[in-house]
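Only a single protein chain was left out; the remaining protein chains are all shown in position.
Labels A, B, C, D, E and F are assigned to the chains in the order they are written; within every chain, residues are numbered from 1.
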Amino acid sequence: MEYIYAALLLHKAGKKVDENGVKAVLTAAGVAADESRIKALIAALDGVNIEEAISKAAAAPVAVAAAAP
Amino acid sequence: MEYIYAALLLHKAGKKVDENGVKAVLTAAGVAADESRIKALIAALDGVNIEEAISKAAAAPVAVAAAAP
Amino acid sequence: MEYIYAALLLHKAGKKVDENGVKAVLTAAGVAADESRIKALIAALDGVNIEEAISKAAAAPVAVAAAAP
Amino acid sequence: MEYIYAALLLHKAGKKVDENGVKAVLTAAGVAADESRIKALIAALDGVNIEEAISKAAAAPVAVAAAAP
Amino acid sequence: MEYIYAALLLHKAGKKVDENGVKAVLTAAGVAADESRIKALIAALDGVNIEEAISKAAAAPVAVAAAAP
Amino acid sequence: MEYIYAALLLHKAGKKVDENGVKAVLTAAGVAADESRIKALIAALDGVNIEEAISKAAAAPVAVAAAAP
């Protein structure tokens, strides 16, 4: 999860979620950052609307609950 | 949310979640960290079992859905 | 709702929730406190378990889902 | 929560939610106001549309429900 | 709904919900009370547990809120 | 609740919801109307859009109790 947390931290802080950013954050937290995992993360997030993905996550359980008759 | 992500990141990395740690992570992310918010965060987290809070959060939506008759 | 928050504030601060207290808090907030509203609030508080009402605030949404028939 | 209550009291009363206001309200309630916590509160609320945040929170009750057993 | 409000007012005030009562309340509110509608209301309420009918109502809005995704 | 019903009755009847009106309605219902409570009611309703306030669902704690398995 550290890599995700780092990405979300950058996103929430209004920063660009890129390799350098994630690496800097992880390093500051004392994590020995794995370059290939960072690359994979950034590649996976390419084209993803993070804000939308997050708000869907918040809404989903409610929908489930409401839908149960 | 960037403050809480910094805290979660440190926690997940097995580091102590303290003012210096949070500040370092935020600074690495390019955030001009607000000392008072960091203090408030550390104070609020004092005595909190982060692992437990996370697992409760993970369990909650399922419980909601299951509770609906 | 400002009268209600004044009462909650006093309660949380461990103070007696009475007319003087509510009035003092509202006045400090720059509100021209209405004596009759304060009286009505204090009268209605008689017999209400504030702590219980507060704890329901955290629990309620789960009940919402469960209550939907 | 008393800091939040103070902020909401001011907001509901149509007053500006700033450090002085929060401090005055807390003091009137007999709370020994912590400058740093007040600063943290005001910093967190900076740029936040309180009415909107409340109704958004109400719409996603599962986030609140996470704490419920 | 005026007739219903009048009946519930009497009920909550611990008074007998009868034709004279409803008529007096409506008249005081400046409503030209229709005898036949009052009689119909009283007949319909005969044998109804008003408190129960209302408490069912109190639960209803929650369900409504939950259903609206 | 009788004060609330008195206000609703006047509102629905298209009358002004003021102290005199509420008092007259309560008196007709045989309630020894409390001037201070009436004042509090009128003050609380000041600036409130009654139509909106009655239709906006306010989550009921009754449902919580009912939902508890």
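The criterion applied here is as follows: a residue touches a chain if its C-beta (ideal position, glycine included) is under 8 Å from a C-beta of that chain, and two chains touch if they have at least 3 such contacts.
Assume contacts and distances are computed from a predicted model.
Chain not shown in the complex: UniProt lists it as "Large ribosomal subunit protein uL10", one of "Sodium:proton antiporter", "Large ribosomal subunit protein uL10", "NADH dehydrogenase subunit J" or "Acetyl-CoA decarbonylase/synthase complex subunit alpha".
Although one chain is not displayed, its contacts with subunit D can still be listed: residues 1, 3-5, 7-8, 40-41, 44-45, 48, 50, 53-54, 56-58, 63-64, 66-67.
Interface residues of subunit F facing the missing partner chain: 1, 3-5, 7-8, 40-41, 44-45, 48, 50, 53-61.
Touching the omitted chain from subunit C are residues 1, 3-5, 7-8, 40-41, 43-50, 52-54, 56-58, 60.
In this text, only the chains that are shown with their structure count from here on.
The contact pattern of C-D recurs in A-B, the pair among C-F, A-B or B-D where over half of the contact pairs coincide by residue number. Remark: subunit A and subunit B have CA centroids separated by 15 Å (rounded to whole angstrom).
Distance from the subunit E centre to the subunit F centre is 13 Å, each centre being the mean of its Cα atoms.
Separating the centre of subunit A from that of subunit C, both taken as means of CA atoms, is a distance of 39 Å. Annotation for subunit D: residues 61-62, 65, 67-68 touch two or more other chains. Listed in rising order, the residues of subunit D touching subunit B in the complex are 36-37, 39-41, 43-44, 62, 65-68.
Of all residues in subunit C, only 34-37, 39-41, 43, 53, 56, 59-60, 63-64, 66-67 touch subunit F in the complex they form.
For subunit A in complex with subunit B, the touching residues are 1-2, 5-6, 8-10, 12-13, 15, 21, 24-31, 60-61, 64-65, 68-69.
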